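A single protein chain has been omitted from the complex, and every remaining protein chain is retained in its original position.
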Amino acid sequence: MIPTGYYVALAGVLFALGVIGVLTRRNALVVFMSVELMLNSANLAIVAFANARQDTAGQILVFFTIVVAAAEVAVGLALLVQIFRTKRTTDVDEINLLKG
Amino acid sequence: MELVLFAITALVAIVGAVAMLLSSNAIHSALFLLLNFCAIAVLYLLLNAPFLFAIQLIIYAGAIIVLFLFAVMLLGAERAEDERDTIAWQRPVALVMGLILAAQVAYVVLTGTPAPAGGQDAAFGAPERIARELFTTYLLPFEVTAMLILAALVGVVVLHIREKRQVS
Partner (left out) sequence: MPSWLIWLIPAFPLLGFLINILFVRNGRAAGLLACAAVALSFVASLAAIAMLAGTPEEARRITSTLWEWISIGQFRVPFGLLFDPLTAVMTLLVTGVGGLIHVYSLGYMREDERPVRYFANLNLFVFAMLMLVMADNMLLLFLGWEGVGLCSFLLIGHYFDRRSVPPGLVPSDAAVKAFVVNRVGDAAFLLAIMAIFSQLGSLSFYANEALGIAGYLEQAAMSGFTQVDLGIFGTIGVATAIGLLLLIGVAGKSAQFPLYTWLTDAMAGPTPVSALIHAATMVTAGVYLIARNHTVFEASPTAAGWVVAVGLITAALGALAAVPQFDIKRVLAYSTISQLGYMVTAVGLGAYVGGMFHLLTHGLFKALLFLAAGAVIHALHDVQDMRRMGGLRERMPQTFRLYAVGALALAGIFPLAGFWSKDEIIAYAWFSVQNPGAAIILMLSAAVTAFYMGRQLALIFAGRPREAGHVEHAHDPEPVMSIPLWILAAGALIGGVMNLPGLHWLSTFLEPTLQEPEVVFDTGRIIGQVILALVTTLLSVGGLYLGWTLYGRRFASRIRVGRDDPLQHYLGDIWRGAEIGWGLDWIYNRLVVRPYREISVFLWDIFDRQGIDQILVEGPARLIGRAGQVLRVGQSGYVRNYALVFLIGVVLVVGYFALLS
């Protein structure tokens, strides 16, 4: 048996990597990918805990999460395409209308 | 034995993630992400979740990565970003914060009390078990999720409708 902690630690590392990706990269699509990475790391943690507690609810939760994530990616990419088609760039820093 | 498998898979996952971050070409990033997803799927298998293993591969590795690739190609986004960073302190602070976060998680994992262990269940993770739960206890979320997908579908279509007047 691999201790649950290892899985959770791995999930933590992947999550941190995802966060760094969101904050550091300027290509909008890579940012989006990093977000997916974060989602996945969370899913991993939940499945690890579900396994430790032998609770099926955890796996079902992850199932739903994956489905919703798929839908979200679809809509998100549609939005991204709309925004960046007009601007002819994929740099998130160009979206700065909120600049005060 | 399991430990070795876990170690290799974990390593692959991390390498994939790091490579995704560091690669300058967006297509390469997507493919590295695919690698990462596959590694995670294997980890699900190790965690007695064969159903999720399959779902992960089908949806994430199969559909989502494809969507990403399509989007990248549609926008022509594979080229690198220019070096100049608009906010100087963004990168360093982000790295530091990320490391701190990872350290915090590690700390909690190592020093925290472990979750209470459930009993040994031979049929845990089996598809029948999941199917039964899904269609009885969690039927409502199931149906709602279906509607959610429908909504997403309609939304995406609406986002791309062009007015008749505009030159398409």
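Just so it is clear, A and B label the chains in written order, and each chain counts residues from 1 on its own.
As a convention for this text, a residue touches a chain if its C-beta (ideal position, glycine included) is under 8 Å from a C-beta of that chain, and two chains touch if they have at least 3 such contacts.
Fair warning: this is a prediction, and the values are worked out from it, not measured in the lab.
Here the missing chain is touched by one residue of B:Val12, B:Leu69, B:Ala94 or B:Val156, and it is B:Ala94. For chain B, the residues in touch with the chain missing from this view are 86-87, 90, 93-94, 97-98, 100-101, 104, 107-108.
Across the interface with the omitted chain, chain A contributes residues 19, 22-24, 26, 31, 92-93, 95-100.
The rule is short, and it goes like this: only the chains that are shown with their structure count from here on.
With centres taken as mean Cα positions, chain B sits 6 Å from chain A.
The part of chain B that touches chain A in the complex is made up of residues 2-3, 6, 10, 13-14, 17-18, 20-21, 26, 29-30, 33, 36-37, 40, 43-44, 46-49, 51-52, 55-56, 59-60, 63-64, 67-68, 71-72, 74-75, 77, 81, 85-86, 90-91, 94-95, 97-99, 101-102, 105-106, 109-110, 114-121, 124-125, 129-130, 133-134, 138, 141, 145, 148-149, 151-153, 155-156, 159-160. Of all the residues in chain A, the ones that touch chain B in their complex are 1-21, 23-30, 32-34, 36-37, 40, 43-44, 47-57, 59-60, 62-64, 66-75, 77-82, 84-85, 90-91, 93.
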